[in-house]
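This structure is in C-alpha cells; I'll ask about it shortly.
Only a single protein chain was left out; the remaining protein chains are all shown in position.
A, B and C label the chains in the order they appear, each numbered from 1.
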Amino acid sequence: MIELDGVAHSYGGTELFSDVSLSMGQGSFHFLTGPSGAGKTTLLKLCYGELQPRSGDVRLFGESRRKMGRNDLARARQRIGVVHQDCQFLDHLPVRENVALPLIASQRPVPEGDLDDLLGWVGLSAQADALPPTLSGGERQRAALARAVMTSPEVLLADEPTGNLDWDMSVRLLSLLIELNRMGTAVLIATHDLNLIRTAKSQISARVLRIAGRRMQLAGADL
Amino acid sequence: MIELDGVAHSYGGTELFSDVSLSMGQGSFHFLTGPSGAGKTTLLKLCYGELQPRSGDVRLFGESRRKMGRNDLARARQRIGVVHQDCQFLDHLPVRENVALPLIASQRPVPEGDLDDLLGWVGLSAQADALPPTLSGGERQRAALARAVMTSPEVLLADEPTGNLDWDMSVRLLSLLIELNRMGTAVLIATHDLNLIRTAKSQISARVLRIAGRRMQLAGADL
Amino acid sequence: MSGAAPEPRETQKTGDRRAARTVRDRRATQVVPGSGQSAWLTLLTAAAMAFLCVFALALALAADRLADRWQAALAQTATVRIAAPAGQIEEQTAIVLEVLATTPGVQSARVIGEDEQAALLEPWFGPDLPMDALTLPRLVEVIEAPGGVDSMGLRLRLAAEAPGAILDDHTRWRRPLIEGAARLRLLALASIGLIGGVTAAMVTLAAMAALATNARVIAVLRLVGARDSFIARAFVRRFTLRTLIGAAAGVALGMVALWAMPAAQDGAGLLTGIGLRGIEWLYPLAIPPVAALVAWAATRVAAFRVLREVT
Partner (left out) sequence: MSGAAPEPRETQKTGDRRAARTVRDRRATQVVPGSGQSAWLTLLTAAAMAFLCVFALALALAADRLADRWQAALAQTATVRIAAPAGQIEEQTAIVLEVLATTPGVQSARVIGEDEQAALLEPWFGPDLPMDALTLPRLVEVIEAPGGVDSMGLRLRLAAEAPGAILDDHTRWRRPLIEGAARLRLLALASIGLIGGVTAAMVTLAAMAALATNARVIAVLRLVGARDSFIARAFVRRFTLRTLIGAAAGVALGMVALWAMPAAQDGAGLLTGIGLRGIEWLYPLAIPPVAALVAWAATRVAAFRVLREVT
C-alpha cells in the first residue's frame, strides 16, 4: 500500500540515507530501529507524504507522491493512521474529540460506541473529557495511538509509541496493533525498545529494519 | 536540599498520592518508577515548586515552598536542573543558546568552552546551531539534559530522560549523571526503563522509589 | 468555497443538506481555538474603525449638503440692483421685471420689499433705520432655473433697456464657498478611504497573526487528513463574523453618538451641520456588510497563504 523505491533524503546538508526501498503490503508488519538521529522519523514522514523524497519515488496506495495534489494527499492520509513522536493535539478540545479528530476533520460520522471501547482499551476512559495539556506523558502517547487507530486505517505508522510507557502498558498496546495487523492493516513501528520487538516477534512474523550509517538493512538474527 | 514531608496532591478530583515523604540530600541518587499516570511528573513538579502541595510541606534548600515569593522561587530554580518529559525549548533560538538559557535568563556569564564540551558529550556538536524544531526526538532529550546540567546544579530532576534514546546513548547519559552525582549533585530520575535502573545500581548506590495506588514505597529487591 | 468539499455519503433532501452544511460549518469552527485576546482585538478594531467611519460619512454628507445649499442659495440666485433718480425707479423696475420674464433661464423674479431690505441692513444700521428718509436702490431677486442664466447676455439687455439696473450674479461670493465645501467633502471621502484601507490591513494582519498562532493546530489538522478548505473555513468564518459584529457595534455606537449630538442650528450651520437626515440614516448600515466582505477576502487570502507552507 505504501512503497518506497530507491529513496534518498537530506535536510540541506549531508544525506541522511540513500537508496532505501520498502514495500508495505496488506497485513505486513515492520519494525524500524536505529540510533537516535539516524532518520527513522524522516522515513516515516516520507511514508505519509509530509516530505518529498530528494530522489527515488514514494507511492501511496499506488499513486506517486510527486503527482499528488494537496487534496489527494489529504485523502490518502485519511487511510493512514500515524502516531507522531511528539504527540500533538488540539489543546482546546477534550481527549475524546481529539481521538475522533481524523473523522471530524474528514467530515465522517463518529461511532461513539467504538470511541468509548477504544478509550477503555488504552486506559483513558477516566481522561476522556480532560484537555490534552493535563495528560501525563504516557497518557498522551496512548491518546495518540487511539487517534491513529480510530479510523481503522489501512496503514498504521507509529513513531516511538511506547517511549513514555511502562512495560505492561506497552505490551497491551502492542497486542492492539497485532490485532489490527491480523485484520489486514499494514503496520510500521519505529522504536528503540528491543524487548518490544522481541515480544512482537514471538507472536507474529515481523520484519525488523535498521537504519544506521546512511543505509537501511534487515536486522533479524541479532535480536 | 529538597525535602517532601507528608505531601499529598490531587488535581481537583481524587487524590493522586498521599503522605509522600522524600529527602534529597547532597550526593543522593533516587530513581522513581510507577505505571503511566501514577503521578511521577506531578511529584517532580512539587520538587521544583511548580505545584503547591495540597497538604504536607515541601522545602527547597531549607525554605518552605509556601513562604516563597515568585523571585525566591526563581532563585531556587537557578540551583535546580530539570529535564522535562516534554522537552520544551525556545524555538527561535539555536540549540546552543537554548542549552545556555538558564544562565542567560539569570544573567550569568556563559562559559563557551564548557558549553562546547557539554554539547560534544551529548552528541549535539553538529546540531549546535540548528533550531529546536528540526531536532529528532532523541536529540531534543539530549539537549534538554544538557540544559539541565549546564548550570552545575545542586539538584538534578530528570523526567523520563531516555524515553526516545537508544540503549548506548542512554548509558552514556547515565554515566554523565553518575559523574555529576559523584561531585555532589543530588539526582532524581523518573523512568520506566528497568534496565537503566539495574545498570545504574551496578555502579552507584541508588534508591528506587515506586509510586502506585496512591502510595510511594521503596522498591529494591524486586529489580 | 465548498465546491470541492465532499458531500455526505448518504443521499439527502435539500433541506437536510443545508442542515448538514451548518453542522459541518460549526464543526469546522470548533477545531480552531477561540483565542480570547486576538478575538477581542479584531472586534475592537472593526468597531473603532466603523465608529470613525460613521463620523467621516456624516462629515462627507454634511459637506455635500452644505455645498448643495450654497449652490442652491447662491448659484441659483442673482440680484438686480436698480439705482436711479426717485422718479425713474418704478419705471425701470417694471422694465427689469419684463426683461427678466422674457429671459430664458429665469425661473422667477421678485422685488425685495422694504421690510426685507431693512432686515438686510439691520446688522449695520440697527432695527430702527429710518427707511423713509433713505433713498435706497431697489433690489430684485432673480431665481434661476436649473440650467442657469446667460449672465453676459442679460447684462447687455439690461444696460440697453434699464440703464440704472446692474446684475450681480454673486460669483464673487460663490466661488470660495463652493471650493471650501468641495475640499471638505474630499477630506471626508479621503478619511473614509483611509479608514477602509487601514481596516483591511489590520484585519489581514490580525488574521495572519491568528493563523501564525494556530500554526500547530493547522499542522495537526493537515496531519489527520483535513482538506485546506475545511481548515480555511474555520478561520474565515470566525474572522468574518467577528468583523461583522464589531463593525455593527461600532456603527450602532456612532449612530447613537450622532443622534445625541445637539441639533443643527442655522446660526452656525456649518459647524453643527454634521449629522444625518432622513434617508441618510440608512447609509451607515452599509458599513458592516462591506467590512465583513473585506474581512472575508482578507482572511481567505491569508489562510491559503499560510496553508501553502504546511504539507
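The criterion applied here is as follows: contacts are C-beta pairs under 8 Å (C-beta built on N, C-alpha and C of every residue); 3 or more make two chains touch, one makes a residue touch a chain.
Keep in mind that this is a model prediction, so the values were computed, not measured.
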item	value
Chains in view that touch the one left out, judged over the entire complex	B, C
Residue touching the undisplayed chain, where the options are C:Val31, C:Ala78, C:Leu100 or C:Leu139	C:Leu139
Full-complex contact with the absent chain, from C:Ala212, C:Val256 or C:Leu285	C:Ala212
Selected residue (touches chain absent from view) among B:Arg77, B:Arg96 or B:Arg210	B:Arg77
For chain B, residues in touch with the removed chain	48-51, 70-71, 73-78, 80, 82, 84, 88-93, 101-102, 104-107, 147
Residues of chain C in contact with the chain not shown	35-38, 40-41, 44-45, 48, 51-52, 55, 81, 83, 117, 120-121, 123-126, 128-130, 133-137, 139, 166, 168, 173, 175-177, 179-181, 183-184, 187, 191, 194, 198, 201-202, 205-206, 208-209, 212-213, 262, 265, 267-268, 270-272, 274
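We adopt the following convention: only the chains that are shown with their structure count from here on.
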item	value
Relative to chain B, chain with the most remote C-alpha centre	C
Centre-most chain [mean C-alpha coordinates]	A
Centroid spacing, where centroids are CA-atom means, of chain B and chain C in whole angstrom	66
Intercentroid distance (Cα basis), chain C paired with chain A, Å	61
Sequence positions of chain C contacting 2 or more other chains	none
Touching two or more other chains - residue numbers and ranges from chain B	none
